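Excluded from the complex is one protein chain; the other protein chains are retained at their positions.
The first chain written gets the first letter, and so on, giving A, B and C; residue counts start at 1 in each chain.
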Amino acid sequence: MRFGIVRFPGSNCDFDCERAVRSGLGEVPVILWHKEESLLGADIVLLPGGFSYGDHLRAGAIARFSPIMKAVRAFAAAGGPVLGICNGFQILCEAHLLPGALIRNRGLRFRCHSVYLRVESTVTPFTGEYGERQILCLPIAHGEGQYVADADTIDELERDSRVIFRYVDRAGETTTDSNPNGSLRGIAGVCSAKRNVVGLMPHPERAISQLLGSADGLGVFQSAVAALASLEGVAS
Amino acid sequence: MIRPRPGILNPEGQTIERALRDLGYAGIEGVRVGRTIGLRIEAADLTNCEQLVREACERLLANPVIEDFEFHVSEVSNPPLVAG
Amino acid sequence: MIRPRPGILNPEGQTIERALRDLGYAGIEGVRVGRTIGLRIEAADLTNCEQLVREACERLLANPVIEDFEFHVSEVSNPPLVAG
Partner (left out) sequence: MTPVEPGVLASREAVPPRVDSAASAGRTPDRDDLLSLAIRHGLTEEEFDAILRILGRLPSLPEVGVFSAMWSEHCGYKNSRPLLKTLPTTGDLVVEGPGENAGVIDAGDGWGVAFKIESHNHPSAVEPYQGAATGVGGILRDVFTMGARPIAVLNSLRFGSLDSARSRYLLDGVVRGIGDYGNCVGIPTVGGETIFDPAYEHNPLVNAMCIGIVRLDSLARGRADGVGNPVMAVGARTGRDGIHGATFASAELDESSHESRPQVQVGDPFTEKLLLEASLELIQRDLLVGIQDMGAAGLTSSAVEMASRSGSGIDIDVALVPVREEGMTPYEILLSESQERMLLVTHPDCVADVREVLERWDLQAATIGTVTDDGTFRVRESGQVVAEIPVTELVHGCPTYTRDAEESPAAKRLREMDLTSLSGLDTDSEAAEALLSLLQSPSIGSRRWIYEQYDTSVRTNTVVGPGSDAAVLRLDDTGRGIAASVDGNGRYVFLEPRRGAAIAVAEAARNVACSGARPVAITNCLNFGNPLGTAVYHQLSEAVAGMGEACRALDTPVTGGNVSLYNETPSGPIYPTPVVGMIGLLASLDHVVPCAFQETGDVVLLLGNTEEELGGSEYLAVRYGLVAGAPPALDLAEARRLVDFLVRAAEAGLLRSAHDCSDGGLAVALAESCIAAEPAPLGLDTQLRAGVGAAATLFGESQSRVVLSCTAGNEARLREMAREYDLPVTGLGSVGDPHGGFRVATETLQIDLDVDQVRESYESALPGRMEREAGLTS
C-alpha cells in the first residue's frame, strides 16, 4: 500500500504529510512532483497544504492545471481515494473534483489555532475509523477557508451526507464562535458524489502526536489504510 | 475585471464597508471587491484576441462558481492591449 | 480601480503570466493585477460624491506607497453608484 503526496511549487505541508505517514503508520510515501504525469503506483493520493503558486490569482487556481492533476483526475474518476488538506482542498474545488469554493476568511485575517470538528460521516475512505459524530481537535492555518457554494449545492451536500467535517465547540455544537472563517453551515470538509474524494481545511497531519498537542488526526490516515485493505480484501 | 457573483459573500467588501463607516463615511453600501488583470497580448486581430482572452478568463482567470468576468480589448500599436 | 504603481514588483502578475504561458497562451506579457472596488454612495450631488470617493481612496482604499487609483462615478436612481 502506497501513499502518494503531490508536491506543487509552494506546497509546504508536504513534509508534514510525509512525516505523518512515516511516524504515524510506519509507511514510506512517494512524493509526486507536479510536473510528472504518473502517480507512480500510489494507492492513496494526498494533496497537501501550502501556498501552491503563492496562492496567486486564487488559492489552488493555477495548481489545478499541473500535469500531475490529469493523473489525479483519472485516479479519482476510477474511485481512487484522494484527500486534499487546506490548499489541497482549495485545489480540488478549483479542479471541480469537489463542489463549492473557498474564499477569504470572514474578518479577512489568516487564522491559526486549534478547532473542534465533528465527524459528520464515517462513510469515506478517510473517516471510516472514527466514531459517528466523534469530536476531534485539529489545528487550522488558513486565510482563505470560508466554504461557499450556492444554496442548491449546499442542500444537495447535506441531503447526501457529503458534509464530512463541521466546525463545532467543545461540546460538539455548531456556533458562530466555533466557526473560524464564516463557512456556510460550519462546513470544514466535504466529499465528492462518489465519496472517494475528500477535502478539509484543518490539518490532520499536524495532529499525529500528543507531543504537539493532539493525535486526533491520525485516524484520517489509519482510515485510508483500513479502507484500502477492505477494498483489496474484496478484490482478492 | 473579475467580480464576485451576486449572492456570493464578499468578505473584503464587507470589511471595507465597515471600515469606511468607522471612518465616518455614512451612506456607503454594497461594497464589493474584485480583481483587475491587465495584460498585453499578441494576436492576429481584435476578434482573435477577444476569443483568447475570453478563453483565458473561463479556463483560469475567473472561477465561475463564485465570479463573473468582463473584459475589454483595445489595440495598441503592436502588440495590442487588453484589460480584463 | 487600484493598481500597483509602475516599477513596483507585482509577483501575482508574474505568476499568472507564467501560468498562462504554460497553458499554451503565447505572446502574453506585462500581466499586472489590481483591485476593483464597487460601491453605492449617498451624496448630495456628483461633485460631492467624487470628493468623498477620492478621499476614501486616499485614506483607506489605496496604499499610496505602492498603488495608484482611479475611479469613476455615475448616478443611479438613488443612491448613486460608484465604481472605483
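FYI, a residue touches a chain if its C-beta (ideal position, glycine included) is under 8 Å from a C-beta of that chain, and two chains touch if they have at least 3 such contacts.
This is a predicted model, so every value here is computed, not measured.
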Legend entry - Candidates A:G4, A:G50 or A:P81 - the one touching the absent chain: A:G50
Inset, instruction - Check the options B:R5, B:R40 or B:R54 and report the residue that touches the missing chain. - result: B:R40
Inset, instruction - Determine which one of A:C13, A:I44, A:L184 or A:V197 touches the chain that has been left out. - result: A:C13
Inset, instruction - Touching the hidden chain in the full complex, which residues of chain A are there? Just list them. - result: 9-10, 12-13, 15-16, 19-20, 23, 35, 49-51, 53-56, 107-113, 139, 141, 143, 170, 203, 205-206, 208, 211-212
Legend entry - Residues belonging to chain C that touch the chain removed from view: 1, 3-11, 14-15, 18, 30, 32, 34, 60-63, 65-67
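Operating definition for what follows: only the chains that are shown with their structure count from here on.
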Inset, instruction - Express in whole angstrom the distance between the two chain centres, defined as the mean CA positions of chain B and chain C. - result: 9
Legend entry - Between chain A and chain B, centroid-to-centroid distance (C-alpha), Å: 30
Legend entry - Distance between the centres, which are taken as Cα means, of chain C and chain A, whole angstrom: 35
Inset, instruction - Specify, in ascending order, the residues of chain B that touch 2 or more different other chains. - result: 60-61
Inset, instruction - Could you check chain A for residues that touch two or more other chains and list them? - result: 57, 62, 65
Inset, instruction - Provide the residue numbers of chain B that touch chain A in the complex, in ascending order. - result: 7-9, 11-12, 15, 60-61, 63, 65-66
Inset, instruction - Using the touch rule from the top, collect the residues of chain A that touch chain C in their complex. - result: 53-54, 56-57, 62, 65
Inset, instruction - Would you tell me which residues of chain C are touching chain A in their complex? - result: 11-12, 15-16, 19, 22-23, 33
